[in-house]
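Before anything else, here's the structure in question.
Selected chains from the complex are presented in situ; the others are not included.
Order of writing sets the labels: A and B. Residues in every chain begin at 1.
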Amino acid sequence: MKRSLGVCYYPEHWPEDQWPDDAARMVSAGISRVRIGEFAWGLIEPKPGVMDWGWLDRAIDVLADAGLEVILGTPTATPPRWMLDRHPDMLAVDATGHPRRFGSRRHYCFSHAGYRAEAARITEAMARRYGRDGRIIAWQTDNEYGCHDTVLSYSPAALSAFRNWLAQQYQSPEALNRAWGNVFWSMAYDSFDQIGLPNLTVTEPNPAHAFDFRRFSSEQVVAFNRMQVGILRRHTAAPLTHNYMGREVAFDHFAVGADLDIASWDSYPIGFLSDRIEASDNHKRHYLRQGDPDMQALHHDLYRAVGRGRWWVMEQQPGPVNWAPWNPAPLPGMVRLWTWEAFAHGAETVTYFRWRQAPFAQEQMHAGLLFPDSSDAPGLAEAAQVATELKAMPDVAPTRAPVALVFDYASAWAWQVQPQGADFDYFRMVLCWYRAARELGLSLDILPPDTNDLSDYAVVLMPGLAQLSAPMLAALESYEGRALVGPRSNAKGAGMATPVPLPPNLPGMDLRVSAVESLPPGVAEPLSGGGTIVHWREHLDGAADILETDAAGAPLIARMGALTYLGGWPDDTALRRLIAAACTEQGIAADPLPDGLRLRDTGSHRFAFNYGKTPVTWEGQVLPAAGVAWRAL
Amino acid sequence: MKRSLGVCYYPEHWPEDQWPDDAARMVSAGISRVRIGEFAWGLIEPKPGVMDWGWLDRAIDVLADAGLEVILGTPTATPPRWMLDRHPDMLAVDATGHPRRFGSRRHYCFSHAGYRAEAARITEAMARRYGRDGRIIAWQTDNEYGCHDTVLSYSPAALSAFRNWLAQQYQSPEALNRAWGNVFWSMAYDSFDQIGLPNLTVTEPNPAHAFDFRRFSSEQVVAFNRMQVGILRRHTAAPLTHNYMGREVAFDHFAVGADLDIASWDSYPIGFLSDRIEASDNHKRHYLRQGDPDMQALHHDLYRAVGRGRWWVMEQQPGPVNWAPWNPAPLPGMVRLWTWEAFAHGAETVTYFRWRQAPFAQEQMHAGLLFPDSSDAPGLAEAAQVATELKAMPDVAPTRAPVALVFDYASAWAWQVQPQGADFDYFRMVLCWYRAARELGLSLDILPPDTNDLSDYAVVLMPGLAQLSAPMLAALESYEGRALVGPRSNAKGAGMATPVPLPPNLPGMDLRVSAVESLPPGVAEPLSGGGTIVHWREHLDGAADILETDAAGAPLIARMGALTYLGGWPDDTALRRLIAAACTEQGIAADPLPDGLRLRDTGSHRFAFNYGKTPVTWEGQVLPAAGVAWRAL
């Protein structure tokens, strides 16, 4: 397969006579795909039931005539204002009880049946019109589910749906009371209709209550997407995708992805560094114009898993954005670097967001490949360079990485519901583990939590999985590589309860976590092998071999056979040491890289990326800041 | 009297066949008392009016048969879900107007007459059934009044009750307008029905309005408790208690305590350090696993005063808890230390919370004396050690301390209503004074604000009393020891007004505070005698002797006879110096102790406690970290 470049385009924003020139310039820059339509409901259906397909027909004509392949989005993230007249209660409600009003986007509650029917109606209409059109090479459902904290809704519609969901899950209030432990604090319910949403309680709600609401809410997203998929499948054979947002963990992307053909995600490295990465001020200043060197790669690997091998970057940051607390410009070369990094991780397509910077509305400060005056922005030349480079090299071959990391959305919910330490966060921990492995030059695959076979991986990383699935437990039983497991692994049973016997209950491993501790910032406990434990530590006992202890000799890391259990959150030094040791034992090279350098192996090439601000030497060649290099393997 | 150990137990959480073994293990650990029932309303009355006493009868049988004395709690902190169907408006309302919903605990408004009647009904039912049962050796009313910020409610019920309360207090709107100074900003009312609660005003409400709401709210708690006491007294001769929460100052514990026989409090040293102590990061890191060395002792002395000599620790932290921002485990030995410290301050009973860690619901991460798998947690052995040690020594004899500190809940409200400096807090200041005295090896008694005789104390500490009571003023008039008074002393008249003549208006002392200043963090003004003034300073004039000044010669500390007035908030250095000087003058030894060491004298023994992380020498013996020692006096 040939890798390709794309761009997000909004023909409805520009005079129709500008479209042909735009299309021609895209093509001449080496762009072959264009995503359109995903916010255009108000243009397609300006009044209820009155469809205006003309402009969209013509836009597709112009783009396709120029040689571009079209990705068409369903416009359900932006219902028009008249929708509210038909469904005044369709708005999501925030945790303090305020309806989230019209005036931006994503102003709908996933549980609202009326809105879901409207979304089905517009999806059906678009699918009927364009489903068999060969110029549409893929469809995108909605846009960035969950963005702007829109998965959880505390609306009457959500309440009603949640009660039905609970009734389905538990069948009787008695069963629910038992599962949740509602004997505690006299919280038992006599009927499902007595159950509220877990907001605005006097102190924290039952974690089982909160966690079930998280599961329910995720499933509402899955169901909403599945509804669109079902309709589209009836009308089109084109592959279906959704563009997930970075570090959005409020719903299960594996579950949504199972209904789709391709995963895609929206990659904003500099915005994410400012907005959604826990890091020191020094780290943030150092990578100010490059983005965190592991954040994108982690998502690339994650969506390769979500897409079962097929994945894209649907929106690639091309310059400064508008939505982060601070919005600096990328270092020259970074747009190219980000693009190549995606391809090195297996992306089929990288689509820039957006073609021309809009001079109006919310995103007018968000860069495009063109400035608002239609002149070239710096990203355009970098995209064109990638297009040229792509043509000159053979396709990068997919392969399996030697190291795997298990990623689980439900664990993110579990530890949000019950962090136990104010700064404990699942994604944060995963990124720490992933970073440590990458600092050793490793390439990784990400696995879903219900993986039933680990035998292809020499080393498996499993931080913080709240509950191990049956397939995973079975896979661990026969595993012969090295699995690094913990902390908080398998610490939750059904209903967020603490299992008895106590965790981790790993196959064949006699080990017990009797007590846990969260540690405030600034507290670090030395590990006997080097580095420290931060944020979290556990009290271990059992017959497993003790590998490392704290200064007083209390066990912190234990091993039995293939399984090594980490009774704490190791800092970067310790994590690198532990992962390197496991790799060395398995015969995998794992040597620390210079600061800012990252590698990625495909089946055919080794790629090197310099995220640093200064040149770095790799295999004898000097990579400048934002430099990319590769060699055949 | 013999000191005893107890434990909090929830038979309703465990299979009935486990109860006998639990009871036997309690007894074998040296535990003689068990608290039960305080959250069990839903079990006792599973449907409205349908009582199920059987399980509770049997639980009492099992426990008592094992030799345990039972403390029984009224379950009014956790009304069952069906209660809301009967009284949909019983919920407290927060300051932003949101009803505080069902799903945790304490979801009631103290002012709701309907709920108060229900609480009376269940109290009456329990009292009728168990009041004459000699196995119940004490009763606890409700649980932790005020916990989770539940004293102040902005509900319709509270509004109506507040208006009635104001009408009773002031008799006419004109009188209220005069008392509050409502001529200011045209705030006068024509009728009591026009008065709102003091939330959501454009800028701060009249401090008199806010302060009266605080007084009213406190009295609602007193009345709620008194209702239960009145019922219980008709049915039982057993002593009555309530378990107050640490650093809970939203209602007057002296006033609640006046209706009860025993005060008790819930001591969570490590949770408090993380959650409710103003201290440097260094201090918090140093005492991470021990708790603040003075926080517990202050509460012990406070509740000895609230209980008029009779007091318990009703809940003692036995390991990591779940509710603080961070939750580390205690240093080995701290559970023993905390327990002995309570006894040294005169506790009759120390009751651990809880017996077995629950594997479900909100507190599943809260340690018990047993782990969830019923194995021993570390606290159990420490409790058993104390039990053994208790048997081996004669009872500690009560005595009067040489130094007293006056504590006043109304001052806490006054300075919350009108802090004048963003970080000015009454409790914080009291803890600073108390700490300075304890760092000098002193033992203290705490006195209520209406104390009418100070003659037994050589030194009296009186920081920040907003309004001196008539008895206290009379006591000061004839006082012959050394009283350290101020800042902000007697600075408020009725209705939070500034008195004219200006404060402090101390008997026989010609001194005026003309102006006051709050100082931001980082600003410290040198005191001529050493140390600095922080947070607060006053401008003094009058004929009193000036003891100390600032660098420019402006008076900061003045004295006339027994009274020394502090026109500012001295730092720890200055406070220690001032208290030591007063003690020395009165012939009381007051020498700085090594870091982390604290002493407490009973009538018969001197106890020493090492809160530090390293050993410390005391009277020739080495106390290890978490060490406890005592010698006869």
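In this section, a residue touches a chain if its C-beta (ideal position, glycine included) is under 8 Å from a C-beta of that chain, and two chains touch if they have at least 3 such contacts.
Model, not experiment: these values are computed from the prediction.
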| item | value |
| --- | --- |
| Whole-complex copies, counting every chain including the 2 in place | 3 |
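Note that only the chains that are shown with their structure count from here on.
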| item | value |
| --- | --- |
| Fitting chain A to chain B on CA atoms, where both chains share a sequence, rotation angle to nearest 5 degrees | 120 |
| Gap in Å, rounded to a whole number, between the CA centres of chain B and chain A | 47 |
| Footprint of chain A on chain B - complex, ascending | 10, 12-13, 39-43, 46-47, 75, 78-82, 84-85, 92, 96, 98-107, 147-148, 150, 274, 281, 284-285, 288, 319-320, 322, 325-329, 357-365, 367, 371-373, 375, 377-378 |
| Chain A residues within the chain B interface of the complex | 96-97, 180-190, 194, 196, 198-209, 418, 420-422, 495-502, 512, 514-520, 522-523, 539 |
